[in-house]
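For reference, the structure discussed in these notes is given below.
Only one protein chain is missing; all other protein chains are in place.
Note that the chains take the letters A and B in the order they are written out, and that residue 1 is the start of every chain.
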Amino acid sequence: MQNKKAVFVCCGTGCLANGSGEIYNAFQKQIKKLGLDVEVIPKIKKTGCHGLCQKGPLVHITPQEITYIHVKATDVAEIVERSIIKDEVIDRLLYFDKQQKAKIQSKEDWTFEKKQYRIALRNCGKIANDSIDDYLEKDGYKALEKVLKTMTGQEVIAEIKESGLRGRGGGGFPTGIKWSLAAKAIGDTKYVICNGDEGDPGAFMDRSILEGDPHTVLEGMAICAYAIGAKRAFLYIRDEYGLAVKNMRQAIATAKERGFLGENILGTDFTFDAEVVRGGGAFVCGEETSLLHSIEGSTGEPSPKPPYPADKGLWGQPTIINNVETWANVPVIINKGADWFASIGSEKSKGTKVFALVGKINNTGLVEVPMGITLREIIFEIGGGIPQKRKFKAVQTGGPSGGCIPEDKLDLSVDFDSLIAEGSMMGSGGMIVIDDRTCMVEFARYYLQFLSEESCGKCVPCREGIKSMLAILDDICEGKGKPGDIELLAEIGAMVQANSLCGLGKTAPNPVLSNIKNFRDEFEAHINEKRCPAGVCKNLTKFYIDAQTCIGCGACLKSCPVEAISGEKKKAHILDEAKCITCGNCRDFCRVDAICVR
Amino acid sequence: MQIFINNKPYEANASEKILDVARRNGIEIPTLCHSEALPGLASCRLCMVEVKENGRTGQVAACTHPVAEGIEVNTESELIAHHRKTLLQLYYLMAPQSKRIKAMLSYYHVPAFDRLPADKDNKCILCGLCTKACSELGTNAISTLNRGTDKKVGTAFDEPAITCIGCGACASICPTEAIEMSEQDGKRTIWEKTFQLLRCSDCGEYFTTPEALAHVRQKLGERAGKIEELQLCEHCKTKKTATKLKDGLKLEEVFDSLAK
Partner (left out) sequence: MKEESQIAVETLEIAQKYRPEERFLLAILQDVQRYYNYLPKEAMETVAQYLDVPIVKVCAIATFYKAFSLKPKGKYIIKVCDGTACHIKGSVNLITEIKNILGIEPGETTADGLFSLETVNCVGACGLAPVAVIGEEYHGNLTPASLREILKKYQGGMENAK
């Protein structure tokens, strides 16, 4: 049985969107159709995210450790024939690693993987997302057993404290300290909550863990419940994550069946139950007090802190709220020990962090790296650099609460404190790479637009402050900016940061202030010269074709939706500014970068 | 316990917030959404003060931040005053006609702000006092609806609320005169619903609606005696209570007698 082959088909939402569901079905069908010998029939597993979403759908085969990329349903018959029945490798489906300049057989050996260290994502892609047995094979629920049978609640809290684990949702608060506060707090019913409201656009770390390894979250929460004296847990998962909700509900049901949830767990007197609560579609519900109100059946408007949830949380009771990724780390820390965890990462930021690396980057996907690694390593080594050899401009971290880090800061160490010192923050892990085709003014405006729709509207600084800042940015992007606007944005921004009731408002000005700090010249060009250097803001952009560079290939001509470009083959083309609608299609198609911005 | 405000020591109780101590001692901190009867909204953010606590300095809302032994509060630092002006400029954009906001703009010497257009016809600052009053004192006829800049106060489906009793608690607690309540010919109109008004059994002036009186009676339960005794306007009720106190009755006895 040990040499029995297994096929791991990535069925995270990303690959499913790319047709991996059909691929899974195709494997099932093909195996059945061929009527293979029982010995040869492989296990076909639907897994969570394998990591390199750019190359999906991904299929991994063991024990040979072969990873195929961009798999189509039509490839399945060949894969079964050559890699399951026989032991061949299909070269054309292998990943060509640009850095190693070769085709690599297994994802473990990709440059993409080399600097990664998977703790929170350790099981994603390696276990069937609907199998508790797969989870048990990977030391699943061993940490819970160890805790229930050999440790006191205080010992568990001490272990988490010593590990140095800090919240992975963005706040970075020391997890052990939070747990100790809840343990001490007075309340007859304590609660444990998973914040699965992952709302940052471009972030899908939590989604992948919830889809691909739901039991690790449950195990982490059970351990905390034991430590603080809680019996009930709620997993608040955003409404849009249908597959995560489904997989988590199923995990809870199977965990109960096998006695890892419910009463008298593992023969002890520990009782623990969990329930999924679907979010209603509100980014602000990622804020912990808003989240609590949402679970209670109210609108997600935050409450002043203090009191903090560890003291007075859900229905006024002591409550621990932690992020999905934080929970995923807990069982491993218990199993391998605080010292082991503390040996990874940097001095004040222990362990690893999962990032969703997206945007203008060659290797889009999920990466998990030890903290202390530099941005340069993540973007250029793991991420493979910028596509089409374009120029790196900045990397956005921390989502709508963060800021842009420019090129001269690429050797910044990625950890909680360094990023804050730079005017950004780690946030939940979204890392968006942008190139010279992104306008930093419009980018700031984009985040404010998002926040203006997501603000709960309760407090004036956030509601009206964001509205005012957005109105000014709209003006600037449309060519109506006035002298003094930059100073005004900074002034309103500073007040909103200081006076807002909750984290959403307090961090809302960050993208604007960070972009003004690092790319002030772009703002000034928009305001003083009515010009958008990146060529994005339509009213402030004029394209022209550089006659010296143009090779007359005609690609731009064909792509123009308003026929604004004319020219003969092999001769420099001409762009009619009067007809041009600055959609940018031509720039996308030009292979020699001949289309420039005035 | 002892706390410090603007470098002076003051006595404080453990259950108090910074604002309670300040107000008790005549220290000025502006507020719009604060009410003694309905505290804790913390939405106007005008009461921000600087606090040094456990060695760290930060800015907090005085109305909801609890006192602790030895904390040092600064109500008029340069930063607090500066942010307050910026915030008041936003209030001006929201509700330029409000008397209270105009007074604050003048008092704090807030410079004119014309970079963005002001909402000339609006008075509501969405503080939430009216909806809280309706929820705790009234019948849940109004609530905040929508989210963010679309947020507004309104009734269910924007229709005259079935449960509205016309008590006017919302209009009286509103800090910016944003709720229209009109009275004419023995009728009161509020939130697009018209009510009859009852006359005070003592002085004969119109004062409340039958629905509001019935609501009070229902809340008092057993202690609501003959309804005529309850049918006194504010003025006459105060007069009656004061008379009884003058006659040497203790306060509980006065209340009991009023309810009989």
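Just so we're on the same page, a residue touches a chain if its C-beta (ideal position, glycine included) is under 8 Å from a C-beta of that chain, and two chains touch if they have at least 3 such contacts.
Keep in mind that what you see is a predicted model, and the values were worked out from it rather than measured.
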Just name the one of B:T155, B:T176, B:T208 or B:Q231 that touches the chain not displayed here. B:T155
Touching the hidden chain in the complete assembly: which of A:V80, A:A274, A:I434 or A:A525 does that? A:I434
With the missing chain put back, one of A:S83, A:Q116 or A:S294 would touch it. Which one? A:S294
Among A:E65, A:E137, A:D239 or A:D339, which one touches the chain that has been omitted from the display? A:D239
Per the touch definition above, residue among B:S43, B:N74, B:Q89 or B:T144 touching the missing chain: B:T144
What residue numbers in chain B mark contact with the hidden partner chain? 135, 139-147, 155-157, 161-163
Applying the definition given at the start, please give the residues of chain A touching the unseen chain. 12-14, 16-19, 53-54, 56, 199-204, 207, 239-241, 277-283, 294-300, 356, 358-360, 364-365, 396, 399, 430, 432, 434, 437-438, 443, 446, 450, 456, 561, 583-584
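Everything below uses one rule, namely that only the chains that are shown with their structure count from here on.
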Whole-angstrom distance, CA centroid of chain A to CA centroid of chain B, is 43
For the chain A and chain B complex, residues of the former touching the latter: 282, 299, 303-304, 306, 452-461, 463-468, 471-472, 482, 484-485, 488, 491-492, 494-495, 498-501
Where on chain B is chain A touching in the complex? 40, 42-45, 48, 59, 61, 64-66, 79, 82-83, 86-87, 90-91, 93-94, 115-116, 125-126, 128, 144, 146-151
